[in-house]
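Taking it in order: structure first as structure tokens, then the write-up.
Shown here: the complex without one of its protein chains, the others still in place.
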């Protein structure tokens, strides 16, 4: 298992934990919680692969199912520990976000799409799983309202593009991108930075669809 | 029309009825109810076909649209009858679940995927339509919280695998699998068996993501 694979599993684990914790707060049974955890972890990459018309990555490799299973075990057995570890999970989650973004960009570019599609796919890979999770537990998706999350992936995508344009070697581009996403995410939460909400107008009596 | 096709339509009918009834409880108009019914019936198979990268089954055969139409007619014309028939529909639904599981497994194996993907696809085929239904009517998906439902499909998948390993002929494997799913489902509801819920922790003030 090389380093990238290791990071990939760490990210999957952290994403699955976040899904399982929110599902358990809604009193899902353990199978439902497992499904929500798995969907949180692989949902973004699955949509990406469907859009790029390549086989969904987790259907070629059973590890993602297994890692999600460990995440379930972990939450069930070490509930109190999980709460105390929340800063650790936050870091894992940010690392996963950074790596997933890079994977998403590279898969799109490999499929022959231009850079702007890569940026979207990187963002999808990182952030869509969390959105699916919120739809499944019937909440308004958090990523649309809190903190800097998806936008960190977008920034990472732009940085990837700039690095390429500056003729950085592939491995440097990947590292710079992932680290930027991770830093933006951590700094945003650390300093409570979020995007301004749009001022809500009253919903008109008859929304025009 | 052979026996399998007949069972397939019975399952489709039962799934569509369940979607239409829940939609009507939410005061959907009849077109909306029809859509929810159709999605409940074909949603699982559609996601399966998208993931396997084969053409969605209902786009090759208009019968599923028509069967869903009959389900709508049935609910509209025989409302009180439908309520009294609820045990019949429950049995139909269980039969559909068993058959859909087998279809899902076989399509995946035919597409060259390993058995564990087959188990997932069988479960998706059986249970994902009901989950989509609950998302459409804006409820927390029932299958994550009540009774044994998706897990019956998972058990069926394992039984399919064991039967194959025991060199049972194809038709026996199919029958054993479908019957197991149906029995597990019926017994679970009959005896009120469900998976334990995860103990919900309080959602932290600032969920990570």
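Going by the order they are written in, the chains are A and B; count residues from 1 in each one.
Note that in this section contacts are C-beta pairs under 8 Å (C-beta built on N, C-alpha and C of every residue); 3 or more make two chains touch, one makes a residue touch a chain.
It should be emphasised that the depicted structure is a prediction, and the values quoted were computed from it without experimental measurement.
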Given B:109, B:137 or B:158, the one touching the chain that is not displayed: B:137
Listed residues A:76, A:91, A:151 or A:179, member touching the removed chain: A:151
Touching residues on chain A - with respect to the absent chain: 50-51, 53, 113-114, 116-117, 120, 131, 135, 138-141, 143-145, 150-151, 154, 194-204, 206-209
Contacts of chain B with the absent chain, listed as residue ranges: 18, 20-33, 35-36, 46, 50, 53, 55-56, 59, 62, 65, 75-76, 79, 82-83, 86, 89-90, 93, 130, 135-138, 142-143, 146-147, 149, 189
